[in-house]
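Data block below; observations after.
The complex appears here minus one protein chain, its other protein chains still in place.
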Amino acid sequence: MYVVRPVEIADIAALEALAAVTMPGVHTLPKTREKIAALVERSIASFAAHVDMPSEESYLFVLESLADHTILGTASIYAAAGSNGTYFSFRNDVIQQVSRDLNISHSVHALTLCSELTGYSQLSTFYVDPSMCDAPEAALLSRARLLFAVLAPQRFADRFFVPLAGITDAQGGSPFWDALGRKFFQMDFLDAERVIGGARNRTLIVELMPHYPVYVPLLPGDAQAAMGQIHPSGELAFNLLTAEGFEADDYIDIFDGGPILQAHKHALRTFTGALQRRVATCPAEPDRNREPPVAYAIATGADQHFRAVVMACAPLESLAVVALPVAVQAALQVTDGDTVVCVRL
Amino acid sequence: MYVVRPVEIADIAALEALAAVTMPGVHTLPKTREKIAALVERSIASFAAHVDMPSEESYLFVLESLADHTILGTASIYAAAGSNGTYFSFRNDVIQQVSRDLNISHSVHALTLCSELTGYSQLSTFYVDPSMCDAPEAALLSRARLLFAVLAPQRFADRFFVPLAGITDAQGGSPFWDALGRKFFQMDFLDAERVIGGARNRTLIVELMPHYPVYVPLLPGDAQAAMGQIHPSGELAFNLLTAEGFEADDYIDIFDGGPILQAHKHALRTFTGALQRRVATCPAEPDRNREPPVAYAIATGADQHFRAVVMACAPLESLAVVALPVAVQAALQVTDGDTVVCVRL
Amino acid sequence: MLVVRAIKADDLDALYVMATQVGSGMTTLKPDMKMLGDRVRVAVASFAETIPPHERDYMFVMEDTDTGRIAGVCAIKSAVGLTEPFYNYRIGTLVHSSRELDVFTRMETLYLSNDLTGSTELCSLFLHPDYRSGNNGKLLSKCRFLFIAQFPHLFTEKLIAEMRGYQAEAGRSPFYEGLGRHFFKMDFNHVDELTALGKKSFIAELMPRQPLYVAYLPQEARDVIGKVHPSTAPARRLLEQEGMHFEGYVDIFDAGPVLQARVSELRAMRDSTLAQIGLAGDWDTACAPETAPAEPVLVSNTNMRDFRMLLSHAAPVNGAIALPEAEQKLLHCHTGDTVRTLSLNVRKNPNV
Partner (left out) sequence: MLVVRAIKADDLDALYVMATQVGSGMTTLKPDMKMLGDRVRVAVASFAETIPPHERDYMFVMEDTDTGRIAGVCAIKSAVGLTEPFYNYRIGTLVHSSRELDVFTRMETLYLSNDLTGSTELCSLFLHPDYRSGNNGKLLSKCRFLFIAQFPHLFTEKLIAEMRGYQAEAGRSPFYEGLGRHFFKMDFNHVDELTALGKKSFIAELMPRQPLYVAYLPQEARDVIGKVHPSTAPARRLLEQEGMHFEGYVDIFDAGPVLQARVSELRAMRDSTLAQIGLAGDWDTACAPETAPAEPVLVSNTNMRDFRMLLSHAAPVNGAIALPEAEQKLLHCHTGDTVRTLSLNVRKNPNV
């Protein structure tokens, strides 16, 4: 069995090992032990904090195999993006052009530097070991962040977004960057990402990036083609998130043009489908006559005691309790009569 | 009993009488018999048309008292706003301003002329006789347009909006217009509305209105105060629509600054709460032991046979049929075994 | 001899014949009898001062007095853009700088503007190929400055001239291909025709309104911003000699430059002098600075309704000019009349 839980100090070495294999680009783990340790400490403080309004908290989760206690993945969420500044993105505007005299009617896309995502909760780092990519635990890890938000809504905003890495070539170049950011920053894509530390909330962005909308038809073909396209490494995350209810068309990243998925929580399946159920201990012999079992993510805990697992069971819609085997109860650290939230995976 | 149904040629005189009492401003009935007749004819043609894609159709409904066949209200919906042009509105943008050096952080509102509402379905004219304002039939009339969209989704877009008249003074002046439109049009508010015929899709708008965002702090206080404020005559409509699920903050009218409510159909109660039920004839003696009755809007017909009424009955969620008294069946022109849609009012 | 004079109503036929020679590229001189007739009517009313100054369109023809033939045409439009918006791109600069990164980026930007609204425009210059020799082109182009110096109160402070932009093979405009085509979705020539016909509302409807960074355009388009068509280069030089400069305004379609000047700073305003027809006194003649003897001089009469100008070799000396009889006749002047004079060529300050 696997559990998703808040990161602990003891996980630092394991995270360092994961960081060594993750791809270059935005929103992945940092490469140095020092920075990883800082992340972990910040997360521990965030989970322990009493929060009334989402602010600078950042929560980091790990996927652990209970069999051998290896760490097989990690995912994080920021309580409020750009909390010490402004989160910048390009809004994808559509301008209708109509001339009745000339009988012309078409739309022109324009990218506008905007700060609308500031204050949204931001899903960030997501990485699972390739061996787990097809397992339901990959989906569990991705959704654990939202399950935590269901359990602790006061820690998060009403809207969520996820920037996904855009496409880059073998040399780490980005055609979107070359057409836009490079002209203002006068440096290579990877250099720019390095100096800015992957951030999107810095003063230098407003100093350097274009103030006026960028008309998309004026961009070279390869840059246009890169808009909203994901880096192959992000495909799994993309599929999980769109299935969750995130929408992709409104914003793109200002550096590499990668998609920024966003949604109001009311549009997300984890929020709309979450069922609160009391825990009961599983009968030794499950009822074979019931409907076929369904895979559920089951989670508990609004703080550092957060835990989430995958479990198959009969549909819970019409039930008041969820029957959990003892092992699952142990993994979740719950017992008979406790409350858990359950969402179909 | 009252029924909402498509307008007919015979209603023209009654509409003319209604028009004589409605307020000046946008989106009310025209004042001349000729124009009313044109509206009615266009509506009849629209209901009769086979539509694959929403386009220039415009549907006009009336609220009729079956007792004396008087017309007590009217409401309309356009299939696609700006269909022969572009529907212009002001988008309400928020710009985050942050200077860490100066320790300043605030947001500035800006109004941007945009065409994003083009192609949305537009709820327009809404008027009920004052005697009916508090009756559930006022809500029925407003929602009948959306019920029709539930029954004939191919006739409408996935998103809907409703411009509501903004505030004006006793002389018909608009403080918002005086601060903005007047500077470009060089004429009074009512004159401008007259020359443009209440339209928001004309070439002259792009010729005359400001091309660049208007920073709200630069507008005089009374114009700022008028932004998003409704004319008192629109209060009933506003309350019905926000209860329905429409949101008010994103767009305002380019002329008078009145609010433009908008929503995706998935956010509207009529769509999310609509139940398809088979019609059964009501037992002579209804079951007194059931739960207390609930007011429903009940509608049928995806074309000129559309009808909608209000009826109280037991909750329908767990039932497969809806029991309709004979009089209701007659008003809806349905019979045993036909299908209707039902939404809680 | 050649004399430049105010156009008259009966020049219309000759003007039409000339317009048939112009070819594409000059939108204000098309062989269209209705358009030309209207224009001549306005021009005649302008010289007669029967219409308000800002509506005037002073049109001049160059006449070969030996044959009576019209050799060229040019005009001064009092004020552009007062009935139809007059669009240009203005080239500006935006600096993007970050101390933190030590990045300092200077970017050129294009702003769609109507800044030149109300300016006086030099336009419609055409010299018949048979006459493209000697100083004829200079005479035709520069006559307008002498006219302005004679009647400066009739003109606004800002003077402009639109120059035809650079075109590659087959009339292809690299600037249009890089910018306008994306928004207009039609050929350059078609766009050009529409503007010639005064159908300009499509510009407001389709043109991108937001400022553009030049760096977004393809190199080929950037390279031609403010560049004239090669055949227009000599005309540009003549105007520059008179004090007109490229100040960053270009045509919205082909990015051809607009030359500008303040009327008060024109060479003609600074250096043109009035002189009485007659012999100079001995003393004046003796003291005159020794110039090259055959230095040509523009000479005009001072009569608005019957404005006439020619190129003379008589030099004005301390307020007097010994203008030959024949030239006096062509100017409709007599001894004792006052004429305005300006050296045809520029004399630079040798001390800087």
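Letters A, B and C mark the chains in the order given here, with residues in each chain numbered from 1 onward.
Note that in this section a residue touches a chain if its C-beta (ideal position, glycine included) is under 8 Å from a C-beta of that chain, and two chains touch if they have at least 3 such contacts.
Everything quoted here is computed from the prediction, not taken from an experiment.
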Chains in view touching the one left out: A, B, C
Residue touching the undisplayed chain, where the options are B:Ser65, B:Thr203, B:Thr242 or B:Gln333: B:Thr203
Omitted-chain contact residue, chosen from C:Arg132, C:His190, C:Arg237 or C:Arg270: C:Arg270
Chain not shown: contacting residue from C:Thr28, C:Ser201 or C:Gln328: C:Ser201
Hidden-chain contact residue, picked from the options C:Lys8, C:Arg222, C:His245 or C:Lys329: C:His245
Contacts of chain A with the absent chain, listed as residue ranges: 203, 206-207, 211-212
Where the unshown chain meets chain B, residue by residue: 97-99, 101-102, 104, 106, 108, 110, 179, 183-187, 195, 202-204, 207-215, 217-219
Residue ranges of chain C at the interface with the undisplayed chain: 81-86, 90, 92-95, 97-99, 104, 106, 111, 113-117, 149, 152, 201, 204, 211, 243, 245, 248, 262, 265, 269-274, 287, 340, 349, 351-352
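To be clear about the criterion, only the chains that are shown with their structure count from here on.
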Central chain of the complex, centres being mean CA coordinates: B
Most heavily contacting chain pair (counted by C-beta pairs in contact): A-C
Chain centre separation in whole Å, for chain B relative to chain A (CA means): 38
Approximate Å spacing (C-alpha centroids) for the pair chain A, chain C: 63
Multi-partner residues of chain B (at least 2 other chains): 203
Numbers and ranges of chain C residues touching at least 2 other chains: 201, 205, 210
